[in-house]
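Questions regarding the structure given below will be posed in turn.
This part shows chain A:
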Amino acid sequence: MITLSHYLILSAILFCIGLVGIYRRKNLLMLLFSTEILLNATNVGFAAISKFYGDLTGQMFAFFIVAVAASEVAVGLGLMIVWYKRRGTLDIDSMQSMHG
Partner candidate 1 sequence: MDHILSVLVFFPAVAALLGFVVSKDSIRAYGISVALIEFLLSIWLWMSFDGGYPGMQFVEMLPLIPSFGISYYLGVDGISLFIVILSTFITLIGLIALSVKNDIKNMIISLLFLEMTMVGVFVSLDAIVFYVFWELSLVPMLYIIGAWGGNLRIYAAVKFFLYTFAGSLIMLVGMLVMAYLYYQATGVWSFSITEWHRLILPMNYQIWLFVAFFIGLAIKVPMFPFHTWLPYAHGQAPTIGSIILAAVLLKMGTYGLVRLPLPMFPDASVYMITPVAVLSLIMIIYTAMVAYAQEDMKQVVAYSSISHMGVIVLGTFAMNPEGISGSVFFMLSHGIVSGALFMLVGVIYDRRQTKLMSEFGGLAKVMPRYATIMGIMVMASVGLPLTMSFVGEFLSLVGFYQVSPVMTILAGTSIILGAVYMLSLYRKSFFGEVVHEKNRDLEDLNGKESMALWSLVLVTVWLGIYPKPVLGPINNSVESLVSFMHEKSITDEAKKVIKPTVIEREAE
Partner candidate 2 sequence: MLEPISVSLESLNLGTLAPMLVAIGGGLGILIIDLIKRDLDKSLYVMLSVLVLFVDLGIVLGLQAGERGFFDIMLIDGVAILSQIVILAASMLFIPLALTSKRFHEFSYPEFFALFLFMVAGFQFMVATDNLILIFVGLETASLALYTLIALHNREKSFEAAVKYFIMGALAAGFYVMGAMILYALTGSVEIYKIEEVLIAGDYANLTILFVGFAFLIAALGFKLSMVPFHTWTPDVYEGASAALAGYMSIVPKIAGFVVAMRIFEFMIHSDVIWLRDVLYVVIVLTMTLPNIMALVQRDVKRMLAFSSVSHAGFAMAAIMIGTTAANSALFLYWTLFLFTNLGAFTMLWISRHKESRWHIRYDHPYEKFSGMIQIMPVGAVLMALFMLSLAGVPPFSVFWGKLYLMSEAVNNDYIILALIMAINSAISAYYYLKLIVYMFLKSPEENDGTIYMKNASRPLQTIIGLSVILTVFAVLGVEPMMDVITAYIKVSGF
């Protein structure tokens, strides 16, 4: 029998995967994906909890997260395309002009 905790653990694992992705990857696109995973990890959690409590707020939140995630992708991809156009790379280390 799969209980709430399983879902929560799953979401936690996904979240960690996202984090690891953000910290390990050097490619902006990968970073973008990792943040998506991050957000969706919580979606799982929200859905499960709202089922557990039997009220819809959690699912509502999940939907909003999905929506926001989508728009983030839109903006993010836009930025990255421009960056790629200018620099021909999506490597994080390519942008260090500002420091100190």
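Keep in mind that, in the parts below, a contact is a pair of C-beta atoms (placed from the backbone, for glycine too) under 8 Å apart; a residue touches a chain by one contact, two chains touch by 3 or more; residues count from 1.
On the choice of candidates, all candidates are chains of the complex that A comes from, given by their letters.
In this text, all values refer to a predicted model and were calculated from it rather than measured experimentally.
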| field | Result, touching chain for chain A in the complex among 1 or 2 | value | 2
| field | Complex interface listing, chain A residues touching candidate 2 | value | 8, 11, 15, 18, 22, 28, 31-32, 35, 38-39, 41-42, 45-46, 49-50, 53, 55, 57-58, 60-61, 64-65, 68, 71-72, 75-76, 78-80, 82-83, 86, 95, 97-100
